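Every protein chain but one is kept in place in this view of the complex.
Coming up: chain A.
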Amino acid sequence: MAIELKMPALSPTMEEGTLAKWLKSEGDAIVAGDIIAEIETDKATMEFEAVDEGTLGKILVDEGTEGVKVGTVIAMLAGEGEDASDIEAPVQDAAVEDTPGEGKDVGRDPSEAQITKPARKTDVKDPEVPEGTAFTATTVREALRDGMAEEMRADERVFVMGEEVAQYQGAYKVTQGLLDEFGPKRVIDTPITEYGFAGIGTGAAMGGLRPIVEFMTFNFAMQAIDHIINSAAKTNYMSGGQMRCPVVFRGPNGAASRVGAQHSQNYGPWYASVPGLVVIAPYDAADAKGLMKAAIRCEDPVVFLENELVYGRSFDVPDLDDYVLPIGKARIMREGTDVTIVAYSIAVGLALEAADELADEGIDAEVIDLRTLRPLDREAILTSLAKTNRLVIAEEGWPTCSIASEVMAICMEDGFDHLDAPVTRVCDEDVPLPYAANLEKLALIDTPRIVAAAKKVCYRD
């Protein structure tokens, strides 16, 4: 059977090209690998290589022809036992671009197209804490450790790796005691090699384990962000759901104290912008423990953002055997009716202080801790907005393209009718964090700024 030689697409964007030169003539024998013609695209001159064997029959497009559409039959090739001079040129189909079974839009009528976003779970609540449950004052640092240790006891596949997590007991002591209980197989000290160990952790998750990868701080995870995003977040999708990656990347995030610009950044908005990741940023100890346990059990890759300045703060944690919190649910930290303050991580503490001060001035603020940054609990934000009609976002991080920006967009898109004042954000100043004590203080979010913003949206300034 004669073979049609068609104008090839030689780059992802090529639609037409110039048939610059024929290097074979009618009647020439062709073997696979022979260069038959030279074709010019907008970028380069490329060689058109034969794939099949045979004899070159009719040349249908002369050399020097410009604007030859991809897919046009340019010559015929006679197969074994055929007479090359005897081949009919095919009848050209005018509409070659979208022939069923051969075009780019094959098989689907555009009218069929429907984008169906998955429904969010709405019926999930924090577990009941039965009346009479005892509470223990626990630091966030201990709560994180307790959460990890409980999951390590329950599931042999869970292990921790990172710099100084084992013998040193953790650079910030979050992994204190884990080496003693679980041994070096499950508490692994790595060299200082973030890109490498983030990749190894991610690969181990693909191989069926449940790694907890500690970054000494998330600033250092910049060297490893390729694995967090390209390897961990995208592979399940790219594999059509075959490749699971249940890894937890955790460590302190955001500004610490007087460590300068390279060690002081909030990566919440970065990771929260990536489909395929779950991003958690708890504030208090009970949430830190309950969400850490949920993160480890999660089938998806989780970025778990802690805060160094909060590690040492103590909060009550319920003495329950298995306290696991739902991912993707915000928490009302304080109920109020006049204004909503949305916050996460360290800013929740500032928002609660601001609410106390506002109460003294007769303003009843509701404080919402987002807890999970992706997926974001839109419903909780909008429900509170419908109640208070005024909303301030407090975020320890830069303002541009922030979680605050996202919350504002949600309020504009779906809460516009409830707004009695413009949504206002209180963030860090838009500068690299300075070292000098006075400048650092000026750059970071604080309680008075949140109070001022709340008063402004209540038209009380």
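What we mean here is this: contacts are C-beta pairs under 8 Å (C-beta built on N, C-alpha and C of every residue); 3 or more make two chains touch, one makes a residue touch a chain; residues count from 1.
Quick note on the criterion: contacts and distances are computed from a predicted model.
For the chain that is left out, the UniProt protein name among "Extracellular solute-binding protein", "Tripartite tricarboxylate transporter TctB family protein", "RNA polymerase sigma-70 factor, ECF subfamily" or "Pyruvate dehydrogenase E1 component subunit alpha" is "Pyruvate dehydrogenase E1 component subunit alpha". Of the listed positions A:Asp83, A:Asp180, A:Glu299 or A:Glu335, the one in contact with the omitted chain in the full complex is A:Glu299.
Residue A:Asp226 is the one among A:Asp226, A:Glu353 or A:Glu440 that touches the chain missing from this view. The chain that is not drawn here is touched, among residues A:Gly57, A:Gly147, A:Gly162 or A:Gly201, by A:Gly201. Screening A:Phe135, A:Tyr237, A:Phe416 or A:Tyr435 for touch with the missing chain picks out A:Tyr237. Those residues of chain A that touch the chain absent from the view are 6, 8-12, 14, 32-33, 35, 43-47, 49, 51, 70-71, 101-108, 112-118, 120-121, 124, 159, 185, 190-191, 193, 195-209, 211, 226-227, 230-231, 235-244, 275-276, 278, 298-300, 326-328, 372, 375.
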